[in-house]
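The structure under discussion is supplied below as structure tokens; questions concerning it will follow.
What you see is the complex with one protein chain gone and the rest in place.
By written order: A and B. Residues from 1 in each chain.
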Amino acid sequence: MRLKYLALTAAVAGLVGVSVPASNAFAKDSLFVPLFTYRTGAFANSGIPIANGMHDYLSMLNARDGGIGGVKLDIQECETQYNDAKGVECYDSVKNKHPVVIGPWSTGITLALIPKVTVDHIPVLSMAYGLSAAAVGADFPWIFNPPDTYWDGMSIALKYIAEKEGGFAKLKGKTIGFIFLDVGYGREPIPLLNDFAKDYGFKVKMYPVAPSQMQSQGGVWLGVRRDRPDWMIMWGWGAMNPTAVQEAARTGYPMDHFLGVWWSGSEGDARPAGEAAKGYLSLNFNAVGTNFPAIKDIIKDVVNKGKSQTPKDMVGENFYNRGVVNGVMIAEAIRNAQKITGKKMIDGSDMRRGLETLQISEQRWKQIGLPEFAAPIHITCQDHDGHGPVYVQQWDGHKWVKVSGWISPVKDKVLPLLVDAAKDYVNKNQPWPKRTERCDDGTL
Amino acid sequence: MMHLLYSIFVDPFVQMGAAPDLLVQTLWDGLVSGVLYALIALGFVLIFKASGVFNFAQGIMVVFAALTLVGLAEHGVPAYVALALTIVVMLVLAVGVERLILRPLVDQPEIILFMATFGLTYFLIGLGELIFGGDPKVMIAGQLGLPSGSYRITMAGGYVQLQKIDIAAAIIASLMVAGLGILFNRTRIGRALRAVADSHRAALSVGISLEQIWVIVWFAAGVVALATGIMWGARSDVSFALETIALKALPVLILGGFTSIPGAIVGGLLVSVRQKVGEFYWGSLVGGGIESWFAYVIALVFLLFRPQGLFGERIIERL
Partner (left out) sequence: MLYREVGQYKTSYAADQALLPILQDKIGIAVLLLIAFVGVPLTASDFTLNSVLIPILIFSLAATGLNLLTGYTGLLSLGTGGFMGVGAYACYKLMTLFPHVNIIVFILFSGFFAAAVGIVFGLPSLRIKGFYLAVATLAAQFFLSWCFIRVPWLYNYNISASIEVPTKMLFGIAVTGPTATSVTRYLVVLAIVAVLTLLAANLVRGRTGRTWMAVRDMDLAAELIGIRLYQTKLLSFAVSSFYCGVAGAMLVFLYLGNAEPSSFDINQSFLILFMVIIGGLGSLLGSFLGATLIWGLPILLRHVPTYFGLSIESAKVDQSTFMILGALIIFFLIVEPHGLARLWQIGKQKLRVWPFPY
């Protein structure tokens, strides 16, 4: 009996105690960089390598250079489980500790945070996910989604297919299947796909996969077998990817006509199918492998010193390097903000200016020890995305191999759609705050 | 309107006639996933019959068993040894559940036991992720001697593709069911199990140890979970997303009845075949992706006409 009350008292006392959140953890001599990650839950397979990459690159800067501009980074992970409510909770728990930037790592969480950060003045860096329309800097001064939006991605996928078929004109009469995770993320590129279909006269077949059906896609692929699309494009995530690749192989679908977005191209997505996945294509905007000075520094200063959760053989995998790109963007934007403002201890508003004028040239990639790791990144006040080029990689049965040059998105198709979408968002969310933030590069 | 009627009542059958190979393939796919649903449902039924517990943790037991197997193999344990060790782990789990959950909660209402299995689910999710991490693993199907590849049978201008692993799954599932059938009907333990299922108290009074029976059924359910995990894991990968497959087995339970082993099997096949055929031929009418709820609707409609399920015992208070 005693125990019972003890437990209850403890629980109640604890709940009361929590109402005074720990804010003393914030140290005044470091820049607070919260990382929203998910190492648990149904999407952990995609979340873990990304979390590792981001964490390790920033930790490496701390260990090797003593932080950025002489200021250490206070890196703290907050586990979101890819769940919107948990993500909002993470945001609430960090927002008063003066984070310089937030990367929600979930389209759903990004959407939930966009209105909040616009009021709280904290920049959000959603790297190639989140709301495509947020690329329009005039309407979304606080949101950044470089290097590409999903619409850019879809236009690149179609451009690649057209190239293989011998030009956009040859797409007439062809059928392109689109298999996607049936949530906001997967549905986002559909308008652009339909647009292209109308213009170039190809047919589109939709194959939605509900989140609860991620691991049983037999029916979907039977449909693929019936419809015999000439190409398949995939917008998948989490456990959906490996299952789709395996089912495609099983159905006998030609793998070299199966093209996934950059979120459907991790080693873990192709590996379970093994040899059968040979030929599977996916978009990518970062290099794969460990053959870069900065990555070697990560191994030397972080992984080998036991300061990371990363198993050594996972360093250099695609999504790990994707996380590194995100880390580079954060670090370079901080550096840039320090340069513009002349302050070492920057805050969220300074960081926004740093992001708005972020340039990572080929030269700069080389300087930071990642030569040709990714395409140059060029963000302006007007364009918070950059619409950079992307390449296509192919699974050779064991690893990813680059099989195309850098392909630029079809900007004259994407940009008008983006402007319309941003307008639509602003209209639906009246009163949306007008941009008052000063622009450093004069594009606005 | 005419168009709609046409696409509901005519077009699907035209399609079936035009491409009989696809129809056969659909039926085959339905049968195979039906076997797997039936295996999960079997786990539920075993436990429900003997202890009256609606074991929500069956889904996570599948994941946990598969993870243990793969995790051990990753640490260099030979495949068959890993398999044996996993079975031992499932036994430990069964004993643990009996000691720590069932025994203290004896004679509580069903819903309390149901909630306790929820607690168990959470516990196993945390434990599994803590030990094995959240990243997905590749099932060691090859090392376990499971075949890969497929047979292709040409017919009616097309072909039907039979995956060897699916055939193996069907065979293993049938063997397990047969084994359980023998266990239930031909052995002392089986008699005791049936006695407990009939009446706890009467069984107790003739000297059957409830505790022992519970351990046995939870262990059996654990082994069934392991088999399910291997089969399902070989089809995609082993990760926590697999946990949701337990939900797919629930319509099977409604259809088959909570207490009937043949019901679980026939129900599994029926639900799955109808689900696949429904999705394939009628799903596009509403934009596809109806697989997630179609089975439930089949089960619901069925319930309205036959609340006791296919083979359920009529005396059970449900109406």
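Miscellaneous remarks
The working rule: a contact is a pair of C-beta atoms (placed from the backbone, for glycine too) under 8 Å apart; a residue touches a chain by one contact, two chains touch by 3 or more.
Computed from a prediction, not measured in an experiment: that's the story for all the values here.
Across the complete structure, the visible chains that the omitted chain touches are A, B. Shown as candidates are B:E74, B:E110 or B:E211; the residue that touches the absent chain is B:E110. Screening B:A19, B:L85, B:L162 or B:L303 for touch with the missing chain picks out B:L303. When the omitted chain is restored, the residue from A:Q309, A:T341 or A:Q359 that touches it is A:Q309.
Within the complete assembly, residues 3-5, 7-8, 11, 14-15, 17-22, 25, 37, 39-40, 51, 76-79, 81, 83-85, 88-89, 92-93, 95-96, 107-108, 111-112, 114-116, 118-120, 131-133, 182-184, 187-188, 191, 210-212, 309, 421, 424-425, 428-432 of subunit A touch the chain that is not shown. For subunit B, the list of residues touching the undisplayed chain reads 54, 100-101, 104-105, 108-112, 114-116, 118-127, 129-130, 134, 247, 250-251, 253-254, 258, 286-287, 289-290, 292-293, 296-297, 299-300, 303-304, 307, 317-319.
In this text, only the chains that are shown with their structure count from here on.
One finds 36 Å separating the Cα centroids of subunit A and subunit B.
Residues 19, 22, 25-26, 29, 33, 129, 133-136, 138-139, 150, 161, 163, 232, 235-237, 239-245, 247-248, 275-276, 279-280, 283-284, 287-289, 291-292 of subunit B are the ones that touch subunit A when the two sit in their complex. Residues 39-45, 47-49, 182, 206-210, 212-216, 218-220, 222-223, 225-226, 238-239, 242-243, 246, 250-252, 268, 271-272 of subunit A touch subunit B in their complex.
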